[in-house]
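All protein chains of the complex are present and in place, except for one that has been dropped.
In order of appearance the chains are A and B, and numbering begins at 1 in each one.
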Amino acid sequence: MYKYVAKRLLYMIPVLLGVAFLVFTILSLTPGDPGSIILGITAKPEDIAALNAEFGYDKPFFIRFFNYIGDVVLHFDLGNSYQSRQPVIHDIMARFPNTFLLTLISMSAASVIGISLGILSAVRQYTALDQTLVVVALIFASIPGFWLGLMLMLLFSMKLGILPSYGAGSLKALILPSITVCMTSAAGLLRLTRSAMLETVRQEYIRTARAKGASQKRIIWKHALRNALLPVVTTLGTSFGASLGGAIIAETVFAMPGMGTLITTAIRQKDIPVVMGATLFLAVLFSLIILIVDVLYAFIDPRIKAKYQNGGKRRE
Amino acid sequence: MNNSHSRTREQFAEFWRRFRKNKSAVAGLLILVLLVGMALFADLIVPYARCVEQAGADRLQGPSAAHFFGTDEFGRDLFARVVHGSRYSLFIGVATSLMALAAGAVLGASAGYFGGMVDNVICRIVDVFMCVPPILLSLAVVAALGTSVRNLIVAITISCIPGNVRLIRSVVLTVAEQDYVEVARSYGASNARIIFRYVLPNAMGPIIVNTTMAISDMILSAAGLSFIGMGIQPPSPEWGALLSAAQTYIFTSPYLLVFPGLFIILSSLSFNLVGDGLTDALDPKLKD
Partner (left out) sequence: MKKKTVMLLAAVLAAALVGCGGSGGQSQGQSGGGSGTGEDAGADSAGKDSITIATDVDVDTLHPSDFSTTVEHTILSQIYDPLMFMNPDGAHDPEPRIAEDYEISEDGMDYTFKLRDDVTFHDGMALTSADVKFSLELYMASEYQGAQVIGLESVETPDDTTVICHLDAPYSPFLLGVCQVSIASKAYYEKSEDDFVNQPVGSGPYKYVGREKGSKVTLEAYDGYYRGEAAIKNVTFEVIPDQSTTAVALKTGEIDFATIESSTIAQLSGDDAIQVEEVGNSGFTYVSMNTEKAPFDDVKVRQAINYAVNRENVVAVCYDDEAEVNSNICSKDRFGYSEDQPQYTYDPEQAKKLLKEAGITTPYDLGTILVAEKYSNIATVIQNDLKAVGLDVTIDVKEFNAYIDDLTSGNYDITALEMTLDGDSQQLEMAFTTDYIGTANNARYSDEEMDSLFSQARTEADTDARAEIFDQILTKAQDEAIYAVLCNPLTLYAHNSGLDCQEFPYEGIYSIYNFSWK
């Protein structure tokens, strides 16, 4: 098992390099340059060129890329933002705690709600409860995030006045954005859990078709749950990772400075150091999350554990 | 020849019987038929001209006899825009989900089934794409391929494939270890046949759920990409675009949100219910 984890940690390096290269390339290929964007359409070309030179943006692509990678790897220096001329790490540290807290709270809530209701729904398949849960889940999954957020804000901040309408300074301020982010994931998890469980239940049910009674049923459900966990844990992992950089709507509506808006604003402004720094930061985290998920697979299903220990190959 | 024909017809009848038993699936199918009908016959329901006809004096009015769903900020009839918008949105929603499903199925199944180096390479590439902000991927598509409805579909699909691959892989991982797969292999069946005939069909449930749940997301992402010029250009109506435009008026003209939102929810509902029904009806293990 340790060998597997060690190998996966090593594999993170080419992944991170790949991300860095891909992001850097796309940013360099898209139109616009930081100087023009900062100084605007009325600026003199000489001023724009001078500013770009200060950023080192006038150098050729590969030189800029290798300089950047060198700085990151050798000096742990993510560079300075073009817009603020301040270290990128400051921006990341100012925003990451908010994002992380938001994601943690909303994902925890989503998994508890989604998974438990999903199990309930599967157990009571085809009953009125099941149908209702499915429809409610679908409605919540299709509701636009900004609508949910603003409606919650209207109710709790304006009408009831018990929660702040914006900001990230306190846990209270995080409640509404967390609910907003949580709802869609919860709905998805509910449906997924239900479906995955039904899938395995049907398999087992056939095999023990003329069952020996209640005790057999309990075994079926235990087994079903365990197998259902795989896709559920996968989705949890990818949702968590995606949420870290993707809670843009909640961040905008609730004025919560987070990683999502940091990255999208920086992309618009071609603030390459910020985009690179924040993306790589999240990439490291995301790779670790995926690793944890894959390790969890081994605990959930011993057959997969065996696969890992065999170097990932099928037993021939 | 005759035998296989009648056997297919028999299979289909059986499938249809099982599908019909599921009441919510049938309800979903009904809604779906109505929506698709609306998309196909949009011109008959209301002429396209009404979608783009502006009347500044009549802007932001609530539902009335003259305008069933009210008017938007330009004074255009919302009902007409929702009806015609169905064409773009349903097409985009379905096309992107199917493409993401197909790509995800092939890659995910290969990764889960073969394991080893194949799994490693696919997973690492997927990881790289998952870490790149989706907006960048779309900008790359714009820069490389230009802006068109087809490229819009490509852009949305690309951001969805990684998640799909991971999910399908995880489902395949369990299924691939099942006994009937071993049995099929002992018969000398080829890997491809095993994947498509035994592995994927038994993994259908979560895969279909994921795909149908994603449809509403796709419709909404299409709107999110309009600001970089992808796909549907104004004044063409598209449900996601109608929704984004309504955000400014969320408190003052809520109907602008309610109607397109309702249709997006209905589409999602119908696809999901039909999807669930399909899973149940097609499930080889379920025989009653």
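Here is the rule we use: a residue touches a chain if its C-beta (ideal position, glycine included) is under 8 Å from a C-beta of that chain, and two chains touch if they have at least 3 such contacts.
Values in this document were obtained by computation on a predicted structure and should not be read as measured data.
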Which residue of A:9, A:63, A:158 or A:306 touches the chain not shown here: A:158
Option from A:78, A:233 or A:275 whose C-beta touches the chain left out: A:233
For chain A, residues in touch with the removed chain: 30-32, 35-45, 47-48, 50-51, 81, 83-86, 90-91, 93-98, 100-101, 104-105, 107-108, 111-112, 115, 150, 153-154, 157-158, 161, 163-173, 222, 225-226, 229, 233, 252-255, 257, 261-262, 268, 270, 296, 299-300
Contact set of chain B toward the excluded chain (per top definition): 52, 54, 56, 59, 73-75, 139, 142, 147, 226-229, 233-235, 247-252
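Basically, only the chains that are shown with their structure count from here on.
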Whole-Å gap between the CA centroids of chain A and chain B: 21
Of chain B, residues touching chain A in the complex: 22, 24, 114-117, 119-120, 123-125, 127-128, 130-137, 139-140, 142-144, 162-163, 166-167, 169-171, 173-174, 177-178, 202-206, 208-210, 213, 216-217, 220, 243, 247, 250-251, 257, 261, 264-265, 268-269, 272-273, 276, 279, 283, 285-287
Residues of chain A touching chain B in the complex: 11, 14-15, 18-19, 22-23, 26-27, 29-31, 126, 131, 134-135, 138-139, 141-144, 146-147, 150, 154, 187-188, 191-192, 194-196, 198-200, 202-203, 205-206, 227, 230-231, 233-235, 237-238, 241-242, 245-246, 263-264, 267, 275, 279, 282-283, 286-287, 290, 297, 301, 303-304, 307, 311-314
